[in-house]
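A single protein chain has been omitted; all remaining protein chains appear in their positions.
The block that comes next holds chain A.
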Amino acid sequence: MPSYLTRQKTRKTFSWIGRPLPDRKQYYQIYKEICMKVSDCSTEIHIKVGQFVLIKGDDNAKPYVAKLIELFEDGSKFPSMKCARVQWFVRFSEIPISKRHLLGRKPAAQEIFWYDYSDCDNNIYVETIIGPVQVVALAPDEVIPMDQKSEETLFVKLSWNTKKFEPLSPELLAALNKLEDSPKCQKPLEAKIKNVKNPWNTTELKRIESSHSTSKTCQTSAHPVSPNARKRLELSDLGIPRKPNMRLSKKTLSDSLDSQKKSKRKTAFSETASPPKRSQPGEIKTSSALKSLEKNGQTHSFCAKGSMTLRTQDPSFMTTKINVERALSPIKRRLRSSVVPNVILTPKRIGREARKQEAHKEPTNSSHRVHRRSSLLTLNRIRQQLWLLDDDKSDEEEEEFISSAEVSDSTSEEEDDCIPSLPKRNPQRQSTNWRMASKPSLQTPSKTPKKTPHHATPQIRDRNLAVQEPTSVLEEARVRLHVSAVPDSLPCREQEFQDIYSFVESKLLDGTGGCMYISGVPGTGKTATVNEVIRCLQQAAQTNDVPPFEYVEVNGMKLTEPHQVYVQILQKLTGQKATANHAAELLAKRFCSRGSPQETTVLLVDELDLLWTHKQDVMYNLFDWPTHKGARLVVLAIANTMDLPERIMMNRVSSRLGLTRMSFQPYSHNQLKEILVSRLKHLRAFEDDAIQLVARKVAALSGDARRCLDICRRATEICEFSHTQGDSLGLVTVAHLMEAIDEMFSSSYITAIKNCSLLEQGFLRAIIAEFRRSGLEEATFQQIYSQHVALCRMEGLPYPTMSETMAVCSNLGSCRLLLVEPSRNDLLLRVRLNVSQDDVLYALKEE
């Protein structure tokens, strides 16, 4: 997948080709073709109506795909904008996760879908176009070519109407296949010339200049006189026509910022601007912009909006703004929302233009440039290195990149200029604004940039050789007895199943929310039962017996930190990534906002006790969301301890959890037996007595079904071993099971002591002798050593040296037969037995 690094900010400029065809709408001028020029690679790309284009999206690796329907200049507002009407295509990754299974097959890597949905906004700004792309429409019976070379080409085979996939209609297919000629790339021009001689550039410059101008007097009055101001004056003297418009404030803002930057970085440049002190430039400037605006008395609402956008850091705030407007009037919306990207865009552009001008006018710049070039060279090299890492880049982009070295330095400055108040760590932020509106209504309101692509599907590689299928009865039994084998039904949990099922079902039918707390010791089938309930409900949802719902599962143990639960839930619900705090906000909005037409969400929180935090805010939120009016969230919380709500939860949390509780009792021996029998089902591998024995043993120990299954599995192995010499494989007998149980549960201390060396055994004896002498359960090494020496003398053993005895002591300590202090205490280290004295004596007596 080629990734389209919009972050690189290779600046593109657009100009119309051909004459405008006036439209019946007064302000619209319709064009047939547009010329896209990437400023630094000096290639021109002509894009005609009817071609397919890539459009900037949230994810650089996967830009949006669309077909151009119409190109027009929207003159209804000032300055007029180049716009385009498009027909969207969706990638598979843009389809909501819950609907992806509808495709019924794995999507091809380059497959896209015709987006058949009338409600989405299909007007975009031309600036958001990245470039043309090849799209091939395929008839339903055609196969998508899989060769690697055609990575640039996308294929469309089906259409997606937010509900189901359908094959393309023949007419559509024909229309799509009537391919427009591919984009013409002109020869790269001399990079130097473009600054002055490129006709487009000058016109563009003029256009911008004419559009952004203001009264100089206003400026000076608005700002205290400072080196900045002086600089600004100079700039505005550069021949900008003075039309009263508040725009200039922004323009000059970017200029002055620009120059500040430069002066900071390059001392050679400081002739014109002495290093000014800068404190929150973005904040100050924008507010001054507002000020000047007020002074002028031009209170265009959209201007105010623009400066607002500059200042706000919170994208959600912005989206709410837009939402409000959208509610106001649909026509107005286009007007308004179009301003948003504009405001952010223009300062950047002007910043650059102005700088270019400076570059010509000021002789000092030459030295500055030389300096810069050398630094650029290294920068370039570094970037190139980085580039190499990404193996699949298109050639075109590489070319683009190399020639972009000239600007790449300045882009970083520009980033600062255009989003002064935004935190630097996400320069992609503005790309959210590039799009006029979120495309499908199903898509979430705002997205944040992600570091790791969530589309990457990691997978352990497949095995080359097929798995050997079980051949004997015992092997078959072992497969069935493995804990991972999912049984068709869950025996002995019918009542619990019924309770949980009816709880969730009633919530689904009512369209309300609720919590349920499920407790039980490990291995009693809590998670399995809930999974079974969900499976049944999903089946019921398919037959429309219950309303459809979304199911999300999180596990406290699979999180690194309690707050990560938000991230996980959000990612599983919507597929987007966010920080924990942001995810919490989004989820709260999602679950708490009233009347959201979403499906009910069923949330399973496994290992709830791991979500404990000091403030218990995670638990609080999880149980608080369902209590909101209109929240359609069912929370099923699972933990081990029955009294968890009383023990560790604050009152306000346990109160929200409510009283719907269920506890899973440990399995009784009858139930365990039933489980085993149902798993083995007609498979005669065990003696009846053997099953009875294991069921009773485990029930007496813990009632953990996992243990039961593991013991049986081990017993089949033992049975297999013992029969290798014999004739045929027999049944698993009681003896085999006893052996397995012994192996798993018998304490190994006694065997360990029996297998100790003589000196180690002598040391253990000495410990017991010392304990008896002192009557305490603890002794220092020195005391034991003297006992040990005495014992050795009595038994006629060689005298053990201190070092040897010390080694013996630490050996026993590392096995945890003894509990010893760290060895730096030497003679004074205290020693305790980790086994009972009787065990030690028993083990030593045997010989």
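Going forward, a residue touches a chain if its C-beta (ideal position, glycine included) is under 8 Å from a C-beta of that chain, and two chains touch if they have at least 3 such contacts; residues count from 1.
Everything that follows uses one rule, which is that contacts and distances are computed from a predicted model.
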Options "Origin recognition complex subunit 4", "Aspartate aminotransferase", "holo-[acyl-carrier-protein] synthase" or "Succinyl-CoA:glutarate-CoA transferase": UniProt name of the undisplayed chain: "Origin recognition complex subunit 4"
Absent-chain contact - pick from A:17, A:30, A:483 or A:769: A:483
Residue among A:506, A:665 or A:782 that touches the chain left out of view: A:782
Omitted-chain contact residue, chosen from A:102, A:139, A:758 or A:776: A:758
Touch list for chain A against the chain that is not drawn: 386, 389-391, 451-453, 456-468, 470, 475, 478-479, 482-486, 521-523, 557-561, 564, 567-568, 571, 607, 610, 640, 704, 706-707, 710-711, 713-714, 717, 721, 743-745, 748-749, 751-752, 754-759, 782, 785-786, 789, 797-798, 800-804, 807-808, 811, 814-817, 825-828, 834
